[in-house]
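Note that one protein chain of the assembly has been removed; the remaining protein chains are unaltered in position.
Labels A, B and C are assigned to the chains in the order they are written; within every chain, residues are numbered from 1.
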Amino acid sequence: MKRYWGEIKDPVHGYVYITEPEKEIIDSFPVQRLRRLRQLAGAEYVYPSANHTRFEHSIGVMYLAGILSENPNLSQHLSEDEPQILRIAALLHDVGHGPFSHIFEHLLQKFLDKTHEDMTTWVIQKSELSDTLNSLGYDPKMIGKLAVGMLHRSSRAFMDQVIRSAVDVDKLDFIVRDTYHTGAEYGYVDIFRLIHMLDVIDENLAVDLGALSALESFILARIESFKSIYFHRVGRAAQIMIAMAMEEAKDELGLVDFKSTEGYLALNDYTVWTMLKSCEKVRGIMENLERRKLLKCAFDQTFYVRDKTVSSIFSVEEIRNQVRDKIASEVDIDPCLVVIDVPTLPSVPYRHSVLLEPMEIPVFNKTRDGKKVPQRLSDVSKIFDVLKGFINIIRVYTVEEHREKVGSAAAKLLGEIPSSAKVSY
Amino acid sequence: MKRYWGEIKDPVHGYVYITEPEKEIIDSFPVQRLRRLRQLAGAEYVYPSANHTRFEHSIGVMYLAGILSENPNLSQHLSEDEPQILRIAALLHDVGHGPFSHIFEHLLQKFLDKTHEDMTTWVIQKSELSDTLNSLGYDPKMIGKLAVGMLHRSSRAFMDQVIRSAVDVDKLDFIVRDTYHTGAEYGYVDIFRLIHMLDVIDENLAVDLGALSALESFILARIESFKSIYFHRVGRAAQIMIAMAMEEAKDELGLVDFKSTEGYLALNDYTVWTMLKSCEKVRGIMENLERRKLLKCAFDQTFYVRDKTVSSIFSVEEIRNQVRDKIASEVDIDPCLVVIDVPTLPSVPYRHSVLLEPMEIPVFNKTRDGKKVPQRLSDVSKIFDVLKGFINIIRVYTVEEHREKVGSAAAKLLGEIPSSAKVSY
Amino acid sequence: MKRYWGEIKDPVHGYVYITEPEKEIIDSFPVQRLRRLRQLAGAEYVYPSANHTRFEHSIGVMYLAGILSENPNLSQHLSEDEPQILRIAALLHDVGHGPFSHIFEHLLQKFLDKTHEDMTTWVIQKSELSDTLNSLGYDPKMIGKLAVGMLHRSSRAFMDQVIRSAVDVDKLDFIVRDTYHTGAEYGYVDIFRLIHMLDVIDENLAVDLGALSALESFILARIESFKSIYFHRVGRAAQIMIAMAMEEAKDELGLVDFKSTEGYLALNDYTVWTMLKSCEKVRGIMENLERRKLLKCAFDQTFYVRDKTVSSIFSVEEIRNQVRDKIASEVDIDPCLVVIDVPTLPSVPYRHSVLLEPMEIPVFNKTRDGKKVPQRLSDVSKIFDVLKGFINIIRVYTVEEHREKVGSAAAKLLGEIPSSAKVSY
Partner (left out) sequence: MKRYWGEIKDPVHGYVYITEPEKEIIDSFPVQRLRRLRQLAGAEYVYPSANHTRFEHSIGVMYLAGILSENPNLSQHLSEDEPQILRIAALLHDVGHGPFSHIFEHLLQKFLDKTHEDMTTWVIQKSELSDTLNSLGYDPKMIGKLAVGMLHRSSRAFMDQVIRSAVDVDKLDFIVRDTYHTGAEYGYVDIFRLIHMLDVIDENLAVDLGALSALESFILARIESFKSIYFHRVGRAAQIMIAMAMEEAKDELGLVDFKSTEGYLALNDYTVWTMLKSCEKVRGIMENLERRKLLKCAFDQTFYVRDKTVSSIFSVEEIRNQVRDKIASEVDIDPCLVVIDVPTLPSVPYRHSVLLEPMEIPVFNKTRDGKKVPQRLSDVSKIFDVLKGFINIIRVYTVEEHREKVGSAAAKLLGEIPSSAKVSY
């Protein structure tokens, strides 16, 4: 790796040493812009200190990519340049996020049929980052794909998996960082043990079962963080309100009309919040947010089903709208005062919910003579076997004054969920 | 509560303020002796820093009993004196421990048919502590029972449960403290949320489901700590060796011949280690311990069964001995070179394993109008539903040179465990 | 105190329990606005994670005011209502801050002759907060003064000093919080020992010398934080640039033309950053900030003098301008490319620099019979005796390309500082 240019002090990881090329990339506009994208928009209404941004997270992810690259199990498969390439890709993995991160992704998906990963690749390949990377000798096309874990190098799936998999450096950073800044205490996971016990089997990253305790802790931490931070009832109310405001003001403010990466990157939490405040149409929502008058949760049901049937039903917008309309008519209020919220939905998408899709983390046992024997994690971890399933949450939000009536109407309508599915986490 | 005499600085809880009576009890010989009983004998062979003692743990438990007593849900049920009484009982809950804590309990049970709780009650009622308590106006008889959660006051089960239940102040202290001193990272649990969300339903302590995330984290932390600290393969080897040495040297050193609390309390880690070293018969074991030449684990199988059948089989010493003899004869070595280790056994008892018995933690939901509705934790927490079962571990230890042969013999003999039971945590 | 409404989880202090009135005040617009005022504007260019805001700080200060109110030394002097009043005043102590906190104070002072404390009193007394306080039964006039430590109750100076003194709850919170979020490690001070060892002597808060170690650590932590965080060479460059941008754009954007508290409170980091970006005149500065092209420090001299002479010289803007012009003409560049920066100046004021004024913290010794004997801290602490003096820092900033020449010119001009004054901390 290139010589270090200097160091950055991070409260989570300590000193992060950065190279000259990294320094130059960090100081580019698309990366510096991440300072004005909060990591957990909405969560600050539950955890006031949760004001960390995608900027420090990105540096943390770069750092962990470096640590993982030094793991001999992996480094033996890497060329001399690849550790640096992995670090750069990790650094850039979030440059495509829009204002309020996952909340804006809702608009991206609904109106442009894009995810933030699509935007990341686009920004890397088409903004000034492309020039910078070129001038430093890196291929923007390749970095753009690797940054979202879609390089698809033949026989080298592990490269993508460093950035994007069930135990990638992105998740390993945010599980600890989100805990640090929220104070929520669910994410103190021994991530360095996990990193140290990753190995390459065939072409895939896999976890040595010697780290099974750390892995199980990590999985539970993700679920508890999901329930307590990412999908917290109150934080979620704030997210929904911001999403509503952005969607309503979309045309007037031209939020999805950008033509270039420059246009897109001009959007950040600061500018969009300011724009929304000045937009007559949604001023009411913004003023409520600025007085913490949030939507109230009138109905909240968590249930557990292994198969996808129940959750799929609610992933269809029409069905959700029908349910919404039915509740509203029952209570006799404007349907726009009722919001059906389902985390497994792309409606207000949340990347973290990816966890909740059935997943199988590759694991293996090392025999005494050093052979690595792949295992099914479900077979060796009863905990995982349970946790890998779905959490389905259905919530109905409304304004304070209609809370009770909407709650009753929702219970009447939605209370019929089969009791076998009611067992929650 | 009485005015504070002063404070003790604890790295885990910060400042612990203590009253005059507490000060006097802390400075008694039976409590000061706890400075020479390590909390996790054997664990230091895995985690070198795990040298904390029952002394600071006892102060921590007293502290948490005080915090819990201030929880309004509980305090409304307490008389003016009871917070102080609960703190004193908590302070004394471990005074009955023998050298190397749970390892000595093996001898207590096998030769005297006593548990360390029996000894705690005995020490409180029959040592100088009795005089001290009397002079301070407390009833040693009552404190002696409360300290082990066996006061059995009519309609006041919660008093005992503060000290001894699935979520008692003992476990809440050691889960965090053991993590702090080992560095194992599995026990950073939000114990203050748990304490704050405890309530009394009928006469029992119950957890408000608003703290479900903290509760699930606590349960997983206990299991991961069990696997990684208390029942770690290597630490366990050291425990077995100390247990063997004490059992073999028992008669020569008169380890279980004490007639008075004074005689019992003269035994501690320092004196017994020194005695064992000077005892010809077990010098070999001690010298191996002092060079970290530990028994090796030749066979290790963890399996999960809800019912007690499998684990029960191995709880019978005769059966274990048969298995041991069979393995030894197969390999043609002295049976004393083979140790069958099963954590659910009382043979080398481990208080922490109590967790592993099926248990049901009382929980409840608070409705919007403040009514508390009891729930079954298994119904609302899929995680708990799994975790409450048994972990069964069967291990076969032997000396290094016979490791491979013993391993094969054990696999042949014990490999037949039905695969349906092999699903482990 | 009133019953608790609920709790807030703070990563620094843990659970902060809040009362109904506090909840209502927290949810007001002027307090919620603090979410959009960063605590350490500019510091994020050195410490990327330093994104915490005045909002969580204010809650932390309220929390510590409550802890201090429970200290028996103080509580015996308080009426039943005063703990709640102190907590509310602490909560509101920063509501008068402008965008980028101390950086905007520069404009306040220069153009309106106001400090942020003046604004705090004004906001409390003239915004919606006044109605809220009134409706809750509190006197906005009184709270407005107490919040800035200027209540001046006869014989009750300690009330003000809880909020504003050398060891007040404001400083005790931020010393730890700034360390937590920057990762700078200089501020892990035992603030609870300090709070516990505060007492009232005559009418003043004073520190029991039993906490001398904690006090000395606190003082050093403040100085090291000053050098490494608040007045860090790089963070300072960012602050200067924001100050320059705001000053230049002031008239065009009407930054100091507000007529009401509403007008003032509309300004926050989000809105002002967005306004500055859209202002042609200062776009250059903003674009540089958004690419981390910061002013460079060409000359940096720290020296130590007890008397005020040297520092006073530079507190006169005319003198600073002369020096600036002289350097610029020597190098033959536009004077606006040279910035003379002196922390003890009000020019770009920094509240933390208050520390650097000579101060004497009241301390006392407790004799064995409980008498409190006042002492001079300088007499008992050699460390304090040194630290209480001035740090004088003179820096000259310029753009990168002129760095060397400006550095030489500055050295020539300013290098003559008497060597006796050169001894720095």
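As a convention for this text, contacts are C-beta pairs under 8 Å (C-beta built on N, C-alpha and C of every residue); 3 or more make two chains touch, one makes a residue touch a chain.
Remember, predicted model here, so these are calculated numbers, not experimental data.
Of the candidate positions B:56, B:82, B:173 or B:190, contact with the unshown chain belongs to B:56.
Among C:220, C:234 or C:399, only C:220 touches the chain left out of the display. Set against the missing chain, the residues B:10, B:248, B:300 or B:379 yield one that touches it, B:10. Although one chain is not displayed, its contacts with subunit C can still be listed: residues 184-186, 188-190, 213-214, 216-217, 220, 223-224, 227-228, 304, 379-383, 385-387, 389, 422-425.
Not every partner is drawn; the one left out touches subunit B at residues 8-12, 14, 26-29, 32-33, 35-36, 38, 44, 46-49, 51-53, 55-56, 59, 180-184, 269-271, 273-275, 277, 290-293. Although one chain is not displayed, its contacts with subunit A can still be listed: residues 7, 14-15, 192-193, 196.
The criterion applied here is as follows: only the chains that are shown with their structure count from here on.
The geometric centre of subunit B is 49 Å away from that of subunit C, both derived from CA atoms. Chain centres here are Cα means. That of subunit A falls 40 Å from that of subunit B.
In subunit A, the residues touching two or more other chains are 184.
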